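Left out: one protein chain. Kept in place: all the others.
What follows is chain A.
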Amino acid sequence: MIHYCTDAFATTVMSRDAGQMDARSLSVLDRLLLTHSIWLQLSINPDSAHQILQREIVGTFLVCKCSASHRKVLCVRLQEGGVSQYPIREEDSTFSLESSALSFPDLCRLVAFYTISRDVLPFPLELPDAIIQATTHTQLESISHLGLEFWSSQTSPGLPNGPPPPSAPHRTFRLISPCFVNPLFLQPPQPSRTASHKRHRFKRSLRVRVSNETSLSLSGGESDLTQGETHGQNSNQGGPRRTGGLSVLRRTPALTPTSEEEDEQMLGQIPPSNSLPQQGNTDLNKDTEDGEVCLALERTRAPSLAELDSNSSFSSLEEEEAQADLAHQWPPAARGTRFPSANPTSTLRRMTAAFVCVFAPERRVARLVDELSCDKRSTFGSLVQDFLEKQRQEMEASKHSSAVELLQGMRRFLSQAKSLLLEAGEIEPPIETLVPENEKDLALEKALFGCVLKPLKVQLQQALVSLHTKDGSLQKITDSLLANQEGALERLAVRVSVLDVRGMDRAKAKLTLMQRSHSPIDKVLLLLQVCKSIYKAMGTQPDQDVGSEDFLPALSYVLIQCNIPQLLLETEYMMELLEPSWLTGEGGYYLTSVYASLCLIQSKPGATPTCSLTNEAQEYLREWSKRRGQEAKTQKDNQLKQRFVRVLFQDDSRSGVRTLLWKTGENVEALSQTCAGLFGVTEPQHYCLFWRSEGEMRPLPAHVQPHHLGTHEGASLSYLRSDHDFSKMRRLTRGGAVDLGESVCEE
């Protein structure tokens, strides 16, 4: 009957062979993952979603994006023919409906949950019939290739444009197996200032989850079984289902309340609400999240200094442990069924792997990106592998004239690869479903560091040392550090307390550890920890303002005592490889302070102050500023000159999706030829490229250039027969997906 997954998000995947499996072995989550291109429509706004949903049955939904607020919105078809909008809140690494107290680690799980339990919705969400009735991955995949087109079709021709007849609002049976989706935490509605509190809770609950994950869904299984069967009857009332769902949730260990002690602690750090004097300025509204007002810049998502403690996680240093953890985490039985062995590199496997990984969301992204980077068949993978290959050769042949040049090349590539990931949509499921918008960039940066810098780490390190040895800078800093060992406190005129011996050892250990990481972000985090310890050691009175005046000499003193010449290389590494816009944040500030300290240490003792910054350093800075500006400009130009486009292909028997790099100047004809080759079309004269224009799929005009496609992430073209019958395609793939000769699972 109804199949139950043995762990919270496990998807029971047997085989991709059509006909050999029935619909029940595909869970809701599987279906959602494979068909995100149908229900996730971030390029359309709620109005458009409204139009689409009006023709659908009650409960049908879309996730779109409000162009005004830039927020994702869940749009649900209501009974009275209306469509309700539920804005999705994305914060603290979680997704939740704004009106609900339930949070989810990603968007797919949020949606999956609401197909089972209504919570704040009037009734649970309904997946389109074609998706529910599909019995194989192949079917789901071919449906997913339709993308937005899916909705242009009409399954029941008898019901055009109107509300569905009373008999049809809900399905009377449900084929698919439910899957249990546990929100990360459940909390009673609380005043809005609890954001940081909540984040804290999340961190804790995540920890708990890791150890209990596999047993979660078993609780309450019985009651849900009943609910699943009687779905048709009682979903109208909604009440019982909801209660049932929630009671299951309350029992889950993931929802264990945080300990009193830690709550206290967190609350203690939330300053009293807005104590700023009101200026009567109507246009100056303080951010409502008072507790967060002064945390680090949004763009600089390294934790702020105040948040940092020695327990901060360093993904680049923990990877090996993490791998080991993962192996322990899942009982062998569950692991055995998780991945289909028949097709080890299938999209589904990739996705499933990402979904069973319950680490911080950004690590799931890192994993996906890493796997993609190793897959040379993907555009991203081949780009990365080619780059690595080329870099290795160049470093071997010592082709670079300076360390800066070498690192610049790396950063350029990182930025390019990042825009590819954002534009080409090769990450499956889309990154938009995995991490909140404001964490996307950081997650991608970290992921890219992992698949580009990590494989090159050893060689890159050697190359940098060799280049700095050649230009004498390593020797110079070594000498300066040595020369400053005596009487540093006096020379630097340190007026505050500095680290004691133990503190100094710890600082040294951190700076040494820094050299083991490949990730500029982790290096900065370590640096921030050192800076924090220096501040702490200052031990000044509460009413004493300690600014840069006192910090800089103290920092310089610590750097001299630690005596690590390689810090010069590390500083340069971070400055060159961090995303330029991040350098304005806290990490950037303290990195700058370290750079300033190193300049101070190298300046000649007793030299006149205005000359204390060496000419080279001044020159370097001027050049650095100019270059960064130039790079930003070049990057923008590149975006105008080339586009990564997704091309969907479909004919009577086959379908597929590929990503192509389309450069300005390359005409549509040439692009078509490329497609013919890619999709193995034998009669290219009968095929052409289509795009969506003025509401219709039309042949792509010959004069169209990449920039006409705009900057949408999802911009795609279709490569189809010139005489393609779009209505036929819809019938075949939406309503008729199950008629393609594969057996439907009869109830």
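Basically, a contact is a pair of C-beta atoms (placed from the backbone, for glycine too) under 8 Å apart; a residue touches a chain by one contact, two chains touch by 3 or more; residues count from 1.
In this section, contacts and distances are computed from a predicted model.
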| item | value |
| --- | --- |
| Among "Replication factor C subunit 2", "Ras-related protein Rab-21", "POTRA domain-containing protein" or "TBC1 domain family member 5", UniProt-listed name of the chain not shown | "Ras-related protein Rab-21" |
| Residue touching the undisplayed chain, where the options are A:D30, A:E90, A:E362 or A:E428 | A:E90 |
| Options A:Q393, A:T584 or A:S722, residue touching the unrepresented chain | A:T584 |
| Selected residue (touches chain absent from view) among A:C599, A:C675 or A:C688 | A:C599 |
| Options A:S152, A:Q391 or A:N484, residue touching the unrepresented chain | A:S152 |
| Sites on chain A contacted by the missing partner chain, in the whole complex | 42-45, 47-49, 51-52, 54-55, 65, 67-71, 90, 148, 151-154, 157, 160-161, 268-269, 271-272, 274-277, 279, 281, 283-287, 290, 292-301, 304-306, 419, 422, 436-438, 440-441, 493, 532, 535-536, 538-540, 542, 544-549, 551-553, 579-581, 583-586, 589-590, 592-593, 595-596, 599-600, 603, 609-613, 617-618, 621-622, 624-625, 628, 632, 636-637, 639-640, 691-696, 707-713, 715, 727, 730-731 |
